[in-house]
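Contents: one structure, followed by commentary.
With one protein chain removed, the remaining protein chains of the complex are shown where they sit.
Every chain is named by a letter (A, B and C) in the order it is written, and numbering of its residues begins at 1.
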Amino acid sequence: MERRYRLILACPDRVGIVAMVSNFISSHGGSITDANQHSDPSIGWFFMRVEIGAVMLPFELDALKKAFSPIAQSFEMQWRITDSSKPKRVVLMASRESHCLADLLYRFHSKELSCEIPCVISNHDDLRKMVEWHDIPYHHVPVDKDNKQPHFDKVTSLIKEYQADVIVLARYMQILPYELCDQYPQQVINIHHSFLPSFAGAKPYHQAHDRGVKLIGATCHYVTQDLDEGPIIDQDVIRISHRDQPEDMVRLGRDVEKNVLARGLRCHLEDRVLVHGNKTVVFN
Amino acid sequence: MERRYRLILACPDRVGIVAMVSNFISSHGGSITDANQHSDPSIGWFFMRVEIGAVMLPFELDALKKAFSPIAQSFEMQWRITDSSKPKRVVLMASRESHCLADLLYRFHSKELSCEIPCVISNHDDLRKMVEWHDIPYHHVPVDKDNKQPHFDKVTSLIKEYQADVIVLARYMQILPYELCDQYPQQVINIHHSFLPSFAGAKPYHQAHDRGVKLIGATCHYVTQDLDEGPIIDQDVIRISHRDQPEDMVRLGRDVEKNVLARGLRCHLEDRVLVHGNKTVVFN
Amino acid sequence: MERRYRLILACPDRVGIVAMVSNFISSHGGSITDANQHSDPSIGWFFMRVEIGAVMLPFELDALKKAFSPIAQSFEMQWRITDSSKPKRVVLMASRESHCLADLLYRFHSKELSCEIPCVISNHDDLRKMVEWHDIPYHHVPVDKDNKQPHFDKVTSLIKEYQADVIVLARYMQILPYELCDQYPQQVINIHHSFLPSFAGAKPYHQAHDRGVKLIGATCHYVTQDLDEGPIIDQDVIRISHRDQPEDMVRLGRDVEKNVLARGLRCHLEDRVLVHGNKTVVFN
Partner (left out) sequence: MERRYRLILACPDRVGIVAMVSNFISSHGGSITDANQHSDPSIGWFFMRVEIGAVMLPFELDALKKAFSPIAQSFEMQWRITDSSKPKRVVLMASRESHCLADLLYRFHSKELSCEIPCVISNHDDLRKMVEWHDIPYHHVPVDKDNKQPHFDKVTSLIKEYQADVIVLARYMQILPYELCDQYPQQVINIHHSFLPSFAGAKPYHQAHDRGVKLIGATCHYVTQDLDEGPIIDQDVIRISHRDQPEDMVRLGRDVEKNVLARGLRCHLEDRVLVHGNKTVVFN
């Protein structure tokens, strides 16, 4: 695909934002290849994502950012510009369950996901062979449940060393420490099962089975300090019946989980997700 | 449709149940036109629903029950037999919102639901015209929020007077008193919105909007003394996006609610729902 | 809702369209409350829909059109501007089946659809009572299958008399004559059942049953001279099983048909559907 710059911005809504942005682009000869806008009247906020054909612009990425900066300032924008030719570096974290990891690796292998995967980190060694087949380094960082700090120190240092842009918790069953979440805001993506109604505590599929629910689902969200409560990127459900035992629900849940995680990650990689407070605008 | 008896039973699982039941039917010349069974190994319980061509059997309903009774006893069955030629009497209860009521009335009018609707009861008078167009009596029973007892006394007496087999809370926004729930176990059907995750308290659609959920849903369930916690009959969801304001979510939620309620009621009317503890087996 | 103008346009893609349009709006003090754009690289064409807060603009609708006209010309735009305060006039046409008609009437009655329904036309008299309950004139225009011209002459004259902006074929089982289709391009909306694979000829649900399909669906589309082949507005499916006899499939198909038609009409009424050649861009 042709190289593109992606301008993502959010700011208080007022007259003239689109005009100013599109003038800026067209006055430099840039063509808008895709654009989405959203005004949320309930909060008076404006969101925009613009894809610009990079080849026609007289700017490199840094120069473009510098040129756009005054406009951004005058509208009090939260903004970023990314370059589609620089794929994001995605560090995958897993535990023992392989379904999400295997799915993401396959999509990466088949070039469906536009990213780099510099390494996989796991607190178990089980998935090494699967990962190394893709020529991706696998780091087994065991966790001592009475002293998790050394584990997280090592994880943090690996994430830094590999210069991660995104961290995907692909059924990594540990709660990330606050400091790590804070250092990577809106860059840590998690997947977890979801039910109607919700179930707290252990063995949620067994609880859902006992309750006789007819749908099970999954939610892909950014990780914040509130466990499983960060901004939602995507969700989906699958129909079940009384015939499905907890182990069937787990199996069906795996399919929903991996599909929702892959869709959510794809949106993130294409800079389609804008976060405002605890909710997202997803331009897809 | 040809007249049928429906035998619904649940009992501790053991060898020979199906043989005994099907022998009983075939030895009297009855043909099984539809049958479903389910064993739940986690609780060691067996569930069955059999449709029997009534015309070939030498029994009227009462005689059939009497003839089957010894088998039922020997297997410690919870059971019932119904007659498809005797449609259930469904009392609808509503408040001001019309979407579920209008949908059920239309399905009744177009003969899609096989039942009688002897009356509609509401704590408001708003929907009278819509109901009376269908030649169904409409009872406006106002509720005094400081003293609800007279309201429920009147409602209970109407339900008895009209000999209701089923009571459908079609967005009737009052909590039924315990005594009424107890008198009609597994006969009071409710519909309520559902989200992933769940939201407690007022204005759930606004809460869901603030949380940025991507799916909204509805749950149809039997009413028990635990509000909104009875056995689930059916559920469904619809996809929403950041573009949907709370009022859009309410509108989309109405479509899910009415469809799920209609499907749930249909299953109930055809005796397809078996309740065990707090969960259902739905043979559809 | 606050009054809005909606600008809908399509033109060959080139640099500066968004800038020009948004400049025009903001230079007159108008605020963009919603906007969607789409570039289709496979045809080199650009599509846009903009909602503008009408109260802030110094223009009435005609003056706005006049002011925008030079821009439209310079970009060779196909375009229109509509006024949300002037609801479209929707003439409904039906035959004997009531599900789509009843659903649209209910949504109109509950103010879910923003439109006027000046009359209903049918070749049968069956649905008169249902329509007249809504205080909408009902015109029974019988059709003689050996000479349909008088029927269509009368239908055409009613459509003109009632100044229809949109004609919805809500299970009107006649094929509209070419002349009528031509006079109302992209203004006649039809709903028809759809299957995977497709079935031609009579009794499609029976054909689908014989073929053992697992999904049945419906397609809402604009009517062109190619029967059932016009631009698609929306589609949906529902899952069925071997248990569903043709009559169950017809019943389930009704729910899909009415929901898809209502969604498609809603998009049309909000000017969210742009047609290019034989396909649509639906901004929802």
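Structure notes:
Everything below uses one rule, namely that contacts are C-beta pairs under 8 Å (C-beta built on N, C-alpha and C of every residue); 3 or more make two chains touch, one makes a residue touch a chain.
Keep in mind that this is a model prediction, so the values were computed, not measured.
Between the chain not shown and the residues C:66, C:96, C:160 or C:211, the one that touches is C:211.
Along chain A, the points of touch with the absent chain fall at residues 98-99, 102-103, 106, 110, 112, 133, 243, 251, 255, 259, 284.
On the side of chain C, touch with the chain left out of the figure occurs at residues 38, 40-42, 47, 194-198, 209-215, 217, 219, 231-232, 234-237, 241-243, 245-246, 278-282.
One chain of the complex is left out; on chain B, the residues touching it are 13-20, 22-23, 25-27, 29-39, 41, 56.
Here is the rule we use: only the chains that are shown with their structure count from here on.
Without chain B, the contact network of the other chains remains one piece. Of all chains, the one whose Cα centroid sits at the greatest distance from that of chain A is B. With each centre defined as the average position of its C-alpha atoms, the distance from chain A to chain B rounds to 41 Å.
Within chain C, contacts with two or more other chains are made by residues 34.
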